[in-house]
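For chain A:
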Amino acid sequence: MRFDFIASYVSALTEPWWKIFYDFSILNRAVDEWLKGSFSPFWTTVIEMVVVGVVFLLFYAVVGLFLVYAERKVCAFIQNRLGPNRIGPYGIFQTIADLVKLLFKEIIPIKNADSLLFNIAPYIVIIVNFMALAAIPYAKGLHAIDFNIGIFYILAVSSMSVIGVLLAGWSSNSKYSLIGAMRSGAQIVSYELSIGLALITIVILSGTMQLSEIVEAQRTGWFIFKGHIPAVIAFVIYVISSTAEINRGPFDMAEAESELTAGYHTEYSGIKFAFFYLAEYINMFIVASIAATMFLGGWMPFHIGNWEGFNMIMDFIPPFVWYIGKTFFIIWIIMLFKWTFPRLRIDQLLTLEWKYLLPINLVNVLIMAFLVLKGWHF
Partner candidate 1 sequence: MDNKQLEEFVKSLDHDLEIREGKQFIEVTLPISKLYPIAKLLREKEESMFDFLFNLTGVDYGQDLGVVYHLRSTVQGHSIVLKTRTSDRENPQIDSISDIWESANLLEREVYDLLGIRFTNHPDLRRLFLDSSWGFPLRKNYADDINIVTR
Partner candidate 2 sequence: MEEKVEIIGTDEKQEFIINMGPQHPSTHGVLRLVVSLQGETVKNIQPHIGYIHRGIEKMCESITWPQIIHLTDRMDYLSAHQNNEAVCLLVEKALEVDIPDRIKYIRTIMSELSRLQSHQLFWATFGMDLGGQTCYFYGLRDREMILDIFEETTGGRMLVSYNCPGGLMYDLHPDFQKKVKDYIKYFREKLPEYDAILTGNVIFRERTVGIGTLTLADAISFGITGPSARASGFSCDIRKHEPYSAYDRVKFNEVLFTEGDTCHRYLARVEEMRESMDIIEQLIDNIPEGQYAVKMKPVIKLPEGEYFQRVETARGELGVFVISDGNKNPYRVKFRSPNFANLGVLNHISKGFKIADLIAISGSLDLIIPDIDR
């Protein structure tokens, strides 16, 4: 094992080090070359997979921590109060304190609950989240998998989260959990349709399902501007459907406290509850990332057509910052929804989807197809 790896790593880089922030594929290639030089191909692959896995685990944890804190602060500012401000400067360690508390809680075993399913359910939602996180492009070259059916893969994988929800509700052996899980399940499955159709609108506009290509295609302008009317409609429908899909905001009847305690995760305590809780926030992150990638250009800076000067100034900000900015903007909107509107009843929720959003979506897809055929987009 050679320890002068910094020297060898630097020698593997073909460009100045600060360029990494603008194009991560440089880093990827460099690390790959260096590893291949030091180890056999089998071990190279294994080490790469382990590194990627660890990075994603850390990313998951850090983003989860941050989002829980952000939610509490956003909620507090709307409600005219301060939010967490005692633990750490501005309360930033609040989530860690909550996590430690949850770790110490007693995991209450349920009598007559199906223990295998009861224990698996939180892990299913986490695994599904990881699978979806893997395919999202965070910056140029910074993604784990780059399928040619990228967006289709993400849709397919995120649909599996409904299994985790239903298992949790069923195996808890409690009336309330069961009702909550059924409602949740019905809601998630219905809104999948709207999400799928809204994203198909963009796929029609871009012509490809591969996420890195979609982002590249937005080099001359984000799709929400390029596709004008149908893209804006698709964006609005997507944001509404995705808040419904993740059981948040005005669509959280399944966990409505005043009515059914906590819905499908009533019977979970301690770290298992923490999994569901985190999974909800990471779901929000994934959904916002997809919106940012498909409609707002992902990591692509804000370019206007062929205005070279303007584009070069915009390029100065690293793509990762653009990506984070867009994603958190959409997350902020989704958070604002929750704390402003009253809840919709479950049947009103489903009416909204089947009678309003779905027809509008279908017509929108037609309009977009027509637009692309005629070439009436930017």
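Criterion: a contact is a pair of C-beta atoms (placed from the backbone, for glycine too) under 8 Å apart; a residue touches a chain by one contact, two chains touch by 3 or more; residues count from 1.
Regarding selection, all candidates are chains of the complex that A comes from, given by their letters.
Everything numeric in this text was worked out from a predicted model, so none of it was measured.
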Looking at 1 or 2, the one that touches chain A within this complex is 2
Interface with candidate 2, chain A side, in the complex: residues 78-81, 175-176, 250, 252-253, 256-261, 339-348
